[in-house]
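Take a look at the structure below.
Omission of a single protein chain aside, the complex is shown with its protein chains in their original locations.
The first chain written gets the first letter, and so on, giving A, B, C, D and E; residue counts start at 1 in each chain.
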Amino acid sequence: MLNNKKISRLDLGKLTLAMVDGRAADSVMDSLDSIAPDIGKYIYEFAFGDIYNRPELDLKQREMITITSLLTQGDTNNQLKVHINGSLNVGLSEQEIIETFIQCLPYVGFPKVLNAINVAKEIFSSSK
Amino acid sequence: MLNNKKISRLDLGKLTLAMVDGRAADSVMDSLDSIAPDIGKYIYEFAFGDIYNRPELDLKQREMITITSLLTQGDTNNQLKVHINGSLNVGLSEQEIIETFIQCLPYVGFPKVLNAINVAKEIFSSSK
Amino acid sequence: MLNNKKISRLDLGKLTLAMVDGRAADSVMDSLDSIAPDIGKYIYEFAFGDIYNRPELDLKQREMITITSLLTQGDTNNQLKVHINGSLNVGLSEQEIIETFIQCLPYVGFPKVLNAINVAKEIFSSSK
Amino acid sequence: MLNNKKISRLDLGKLTLAMVDGRAADSVMDSLDSIAPDIGKYIYEFAFGDIYNRPELDLKQREMITITSLLTQGDTNNQLKVHINGSLNVGLSEQEIIETFIQCLPYVGFPKVLNAINVAKEIFSSSK
Amino acid sequence: MLNNKKISRLDLGKLTLAMVDGRAADSVMDSLDSIAPDIGKYIYEFAFGDIYNRPELDLKQREMITITSLLTQGDTNNQLKVHINGSLNVGLSEQEIIETFIQCLPYVGFPKVLNAINVAKEIFSSSK
Partner (left out) sequence: MLNNKKISRLDLGKLTLAMVDGRAADSVMDSLDSIAPDIGKYIYEFAFGDIYNRPELDLKQREMITITSLLTQGDTNNQLKVHINGSLNVGLSEQEIIETFIQCLPYVGFPKVLNAINVAKEIFSSSK
């Protein structure tokens, strides 16, 4: 969490997203730039400026919640890539990420967990 | 996590679920008893025996993941009641539970978060 | 499957739905009558006239598929009531209905299965 | 769309939500006040301040999109109540609301459409 | 809306789908022809014959509702392609399509909106 008193929501969001997954952020924003730049602005301001900087949870907890929500809703492979990388960047271990997915088994069943594991496998192996 | 070498999966699951939410467990199992008792057995053995006792995450993290998954899939008010109570029982604060729901806002939107907040409100006020 | 050559899609659908769950049909159609009667017409014509009368599967198989789909999508308690009753009416046993729900456990997890079990329990006990 | 240059996002959102469904807004905000007031603030600022005031669509179109999205995701009866009322308030007719739901039939099937029709029926009859 | 008194549901549906997205229609029907031609028939008769020709909404409104429902349920990229093209064909502007997706942000969150934006981007650039 950054000291958020003196800077704009937009700049706060940019700094926070850079800490979570800077490379992915640039790529998503570039892609939005020509078609819907305001969505990029809302991602910075609302998601990463307003929400991620709230003091009650740390970034590791926030990323654990985020990858759980993405796994559960399905059809989110692009976002899982960003946030599995983000989870590693803020300090979750590969084992903690896998274990987060395994904890979802009784609540969503095997298919969605296997999908998320496949995304994680691709990311873990590409980072070695 | 319990020392799980010497006891059956069923007993391990019973002990674990008792730690998470004993009263709810009794009620769910009573309700299943006359119609589908094997589902109760699988909840004990698979969900709470196999999964909850894995060493990589603690019970606070597991409940945080569980309430996130329940909020995200929707139509799970009964299960949210059990696991918001369970979250309190294993040591999450009311504030951490609410904050877990708020972290889901950018990923699932307002309606599902408001539903979960309503369930939490009912539980928090009934426990006072 | 009815001999469907000589009668309209609407009449064919009415006869078919009457076989599956006549009482529920009347109630749903009454409820739609003042606000959206065309939806009732489409239920008769498309769902029960066109689809349920196709020769490749029998009504027991069709109801087994239907309650599986309703359980899996969630937020369908009203429809589950109609089609658990319909399943009994076309010849599925209580045990086969429960077992259909149990088969879904590995694919959707416990919460949605428990929801469907609760609806079944209510119906089974009210019919005794 | 209000002239949004001179007032805060919060005030702009409050004015906009008051136009859409003032009574529901007060009730939702009261309910959030004791447990998660920041969610109320985000509803005003982000949903109604940032999004609803964008110039490209009018409020009738925005409410038509909103009730479609709520119907499609399911488990949103509370939100459908607010936005069916809101749809009426911004000028959609009862017939246009029902027809919006009917247009969803080929894309989501009957169960979710019937759920939304039930909510609409309750609202239409209570407003007479 | 076509004068639908004198022609069959099938022909009415074919004419309507040709107006919405003729090229996609041919491709979908060709693909269904060898495996499940009846589904193609139901798409023509029920979706485009019965539903799209109802008088209460125009084709621009119907496509706006359709792309909202597809975005919200997820895992519908193929259908989004057809109906983003269809939206352009019946007169929605690129800006109105993007804005429809942005209106969904408070109700479904960022991931599903970003998925739909990606599909739109591909279509908009290929049509230039």
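To be clear about the criterion, a contact is a pair of C-beta atoms (placed from the backbone, for glycine too) under 8 Å apart; a residue touches a chain by one contact, two chains touch by 3 or more.
Just so it is clear, the structure is predicted and the values come from calculations on it, not from any experiment.
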Checklist outcome for this item: Touching the missing chain are A, B, C, D, E
Checklist outcome for this item: Residues on chain D facing the left-out chain by the touch rule are 104-111
Item to check | Where the unshown chain meets chain E, residue by residue | outcome: 28, 31-32, 34-36, 38-39, 42-43, 47, 70, 73-76, 78-79
Checklist outcome for this item: Where chain A meets the left-out chain, the residues are 74-75, 98, 101-102, 105, 110-115, 117-118, 120-121, 124
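The rule is simple: only the chains that are shown with their structure count from here on.
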Checklist entry - So which chain is the furthest away from chain A, centre to centre on CA atoms? => result C
Checklist outcome for this item: With centres defined as CA means, the chain nearest the overall centre is D
Checklist entry - Any idea what the CA-fit rotation angle from chain A to chain C is, to the nearest 5 degrees? => result 180
Item to check | Where chain B and chain E are represented by their mean Cα positions, the distance between them in whole Å | outcome: 40
Checklist outcome for this item: Rounded to the nearest Å, the gap separating the Cα centres of chain D and chain E is 24
Checklist outcome for this item: Per the C-alpha means, the centres of chain C and chain E lie apart by a whole-Å value of 28
Next on the checklist: Where in chain B do residues touch at least two different other chains?
Outcome noted: 43, 47, 70, 73-75, 79, 98, 102, 104-108, 110-111
Item to check | Overall pattern in which the protein chains touch one another (line/ring/star/complete/other) | outcome: complete
